[in-house]
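One protein chain omitted, others in place.
Showing subunit A:
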């Protein structure tokens, strides 16, 4: 989501193999060029492939030595076109991307791009289950002048809800921050999760009552 001085992106650290939580320490956020952050959900190999292509593009951008680097607007537009053209050839990159960034004094940029080539700009986006569980929370609480700490707290809360309610989410996250001068991806942050609710720890029925399930 965008915040007062830029934009943040958060993702959990899980790479699933179908229903199996296979790799639990994967960083799904990638720094692209100088000012952009790419967050990828879906097929991890496609995300890695596109990351390598973008790295090559960033290197070519650097070789020009012309004093300007591509920013989030340029990269998100490029990724959007690549995704759309791949789907038109029936050979999609099976991902939902969030491309965020802030280039120096330009306004913060936040774009959603997915495997169908859908691309749109917004103040806050989410992919996968985050779209169903997180967006309502964001709609209620997001403000344009949020501080960095407020934005991080809101993102963490959304991912906590996702972890509680989505069977294929994980309780460790990365938060990436783009503030116009640098792109920083945090170390893995463990989420707080509480399972000691009375509703399922208290005994509600007598031992010899066969009728109930709890």
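Here is the rule we go by: contacts are C-beta pairs under 8 Å (C-beta built on N, C-alpha and C of every residue); 3 or more make two chains touch, one makes a residue touch a chain; residues count from 1.
Everything that follows uses one rule, which is that contacts and distances are computed from a predicted model.
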Chain not displayed: protein name in its UniProt record ("1-aminocyclopropane-1-carboxylate synthase", "Biosis of lysosomal organelles complex 1 subunit 5", "Proteasome subunit alpha type" or "Glucosamine-6-phosphate isomerase"): "Proteasome subunit alpha type"
Sole contact to the chain not displayed, among A:23, A:62 or A:120: A:62
Residues from subunit A at the interface with the omitted partner, ascending: 52, 56, 59, 62-63, 65
